[in-house]
Structure formats: structure tokens, C-alpha cells
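What you see is the complex with one protein chain gone and the rest in place.
Moving on, here comes subunit A:
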Amino acid sequence: MHLTSPQFKSNVDHALHDAQLQKALGNVRAGFIDKRAKAAAALPEFEALRDNARDIKDHTLAHLDLYLEAYEKRVTESGGHVHFAETAKDACAIISSICKSVGAKTVTKGKSMIAEEIGLNDFLEADGLTTVETDLGEYIIQLRHEGPSHIIAPAVHLNKEQVEADFRRVHKDLPGDRDLSEPASLLSEARAVLREKFLAADVGITGANFLIAETGTSVIVTNEGNGDLTQILPKVHIVIASVEKITPTLNDASQILRLLARSATGQDMSVYTTFSTGPRRPGDVDGPEQYHVVILDNGRSSMLGTEFEDMLRCIRCGACMNHCPIYHSVGGHAYGWVYPGPMGAVLTPTLVGVDKSGHLPNASTFCGRCESVCPMRIPLPKMMRHWREREFERNLSPATVRWGLSVWSFFARRPKLYQFSTGLAMRALGAFGRAKGRFSFLPLAGGWTKYRDFPAPEGATFQQQWKAKRGAA
């Protein structure tokens, strides 16, 4: 996916003036929050599950090497193959060579954020393969040549009228009088088109929500069943997943599954939860002949043992962005890469460099709503602050911010000088603002007064008034 995070501010400007997007973002605010709250409230042990899930992942990350080895052993024993990919390019090359080895022409794909991260579709298309996204949202954005704007609802930035127009543009044999005005009719149309693709596919690629070390099993959750058709019908099933998807046992995965759908969509469970262990065995009625798992690092192991390690607990439920006032305002594309919202603001700097994505951890009010709903209790604001520290240390923060901060700090560290200067300044500002009680323009405060009036100070500071009334403390 083309990186536009460095142009975050112009992305924001575009997003705020996009009426279709703003309408669609209303659905995010209305669609996810109450459902999650109800699902969490209906499960008495929800908070305890969050603690457990955090502990399970922390334990796993502390012993990641051991669990990866155990997982690889189990997959191999069940007849599958594990491939370790250090970089995005390595992962794409491995997948491409598996496809070539079976003479594949068409590849179906279940929804995978890792595939987006490594730019898999473009890579495979360049190698002459046809890739077909089978998740409805992913299918829609593939038709539009867009990236996902949300990690579980990739087309959430669109309204149904836009989808209808895309279907009419691409599905040439659609009769003009076919009703596509409702989501259900759009879904039927996509199903009909995708059915042919499922049957024609040589290779099916899915992501994974869990890789279970105990059994060598990969797990996907979907609501459309497309993942099952993607991985069962073709000759070859390739799983692409990142290292932190490793989970020790089936029991561990089951506990985290109880949090995942509730946090994401407010469902108790997603409609399909599919466990896959190895290729088709003798006597199985269906399943792929080959089963491959590509495990991607792409910089994640460098987060281990750092202040960013907690981010590796993320299970990609999307609750953080569903509850984020910034995401609600600008949507996912403004973040400029694969992962939007608070989790993206922490993860993207790791994966593409904070020098290119420095806006993301700064564009937060630190309201903390993301952390309050994160099923894995990831301290997202704290980690965004850590990125700001790295930027400050490396002199990446804007010069105006650094200058303002250093002047302010100089005074804040010297109470007597501070009180003398602020006392003078507030008297002046108070005198100028007295007539109206507020300023509609103030020098050096254009960011504020562009949209808001600036309330004038009373005049004398509290410290001055206190001294006059009660004497020095």
C-alpha cells in the first residue's frame, strides 16, 4: 500500500471535506460502540478475561522462540510446511514461489491485514497471477483499487450507493433493472460473482487470528464464510500471519476468542470460527492437498523487550479505532498506510519508521478511550507518548513546537520569574479582552482562533490575588 502518512495533514484536510466519507463515518460511531458495550456488559467475566488474555500474550511473547518452534514442529507433523519470512519482500517471494510450483493462475484470498502490509496482491499480480478478494469489504475495495480504511471493516468509508455504482461499473452483465439498493442485494450479487472464483481458484490464501503451538492449528474468524471456501476448495492453502499470532494452547485461543468478537462487533462469537490443521488427510471429504504457513516478522521481533512490546498483544479487533474521536473525524485512509486508528498510530512507526509516520502518534488527544476498550489492555496512549519521546530525542518534532516548549519550560522551571511574567501578561491580556470577554483573533494562537474564540483571562492571576488577600505562603 502506498505510504501517505508523511502527508497526514493534507490527508486530513481531504477527509474532513469528503461528504461521502463523513456520512459513512457516522455509521462507525453509531454501529460499533453500543454493541460492544452491551456485549461486554452481558458477560460478567469480561474484565477478568481481559486480564487473562493480557497475561496469556505476555507469557507467549516472553517465550516466543519456544512456542514458534513447537508450532513449526506440530505443523510439520500434520503434513504442513512452515516458512519464516523476515521481511515483507521475503514473504511475498515465498508465497509467489508456492503459487508457481503448482502452476497457479487464480488465487482467492480471505481477509488478511498482513497481506495488505506486505503488498501481496500487487506482488502476485506482477507475477502474472489473478488475485480475488473474497471478503465482501475487501472485494469492494479491490474493485476500487483502494486500501482498507478499517482493520475489520475495510470498506467502512463507503456508502451503499457508492458500492452499487462500483458493481454496475465492473459487473458488465448486470441487468440495468436489477435492484441493488440494499446491502442484502449487494451481498447476493457479490456472492454470485465470487462463487465462480472460488471454484476456479488454484490457491487460497488466508490470514490467521491465532497460530496454536499446542496443535499446529491456524484459526480464522469470519462472518461471511468466505474464508472457509478460500481455504477448503483450492489445491493449496497458504496462511500468512505475523509472529505474534502464536498462542500456546487451544484453551488460550478459546479465551481470547471470547473477547475478540465482543470487542470488535459486539457479537458473542463471529459467525464462522475455523480451525485448520494440516492438509487433507486420507479419508477427509475435503481440504487442500498442500498446507503452508508463512510467518512474517517484518520488524516485530525488534519490539520485544522494548517499551513497544505490549503492542504485540494486539488481536486486531478494531475496538480502538471504533472508539477514537480522531478516527471518527478523518477515517482510516488519512492515516496513510495499512493500519489506522490508535493501534496504527503505535504500530505504523515501527513498521515504516517514525520519521515517515510521526504525525500518527501525535494526532491524539490522549483521551484514553482506546485503552479503556482494548481487550488486551494495551496502553495505547502511553506508547504513542513513547513515540513522541523518540521523535523529541531525534529532533524530529517540528521546530516551532520545540521552540515553544523550551520557552515555556524555561519559565515553568522558575516559579518567581514565571509568576512575574505571567502576572504582567495576564493583566495586559485581561485588559484587552475585558470589553468582549474573548478574542476572535490572537497573534500566535491562529490554530485556536481559526475555529474558536479565545476566552480572555480575568486579569490578575490567582497567585497575585491570593498574595493580596492572604499574604505569601
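Note that a residue touches a chain if its C-beta (ideal position, glycine included) is under 8 Å from a C-beta of that chain, and two chains touch if they have at least 3 such contacts; residues count from 1.
By our rule, contacts and distances are computed from a predicted model.
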Which of "Peroxiredoxin", "L-lactate dehydrogenase complex protein LldE", "ABC transporter permease" or "Ferredoxin" matches, in UniProt, the chain that is not displayed: "L-lactate dehydrogenase complex protein LldE"
Residue in contact with the excluded chain [from A:267, A:301 or A:422]: A:422
Touching residue (missing chain; options A:183, A:305, A:353 or A:455): A:455
Chain not shown, touching residues in subunit A: 9, 12-13, 16, 325-326, 328-330, 362-369, 371-372, 385, 387-393, 397, 401, 405-406, 408-409, 411-413, 415-416, 418-419, 422, 425-426, 434-438, 440, 445, 447-448, 450-458, 460-463, 465-467, 470, 472-473
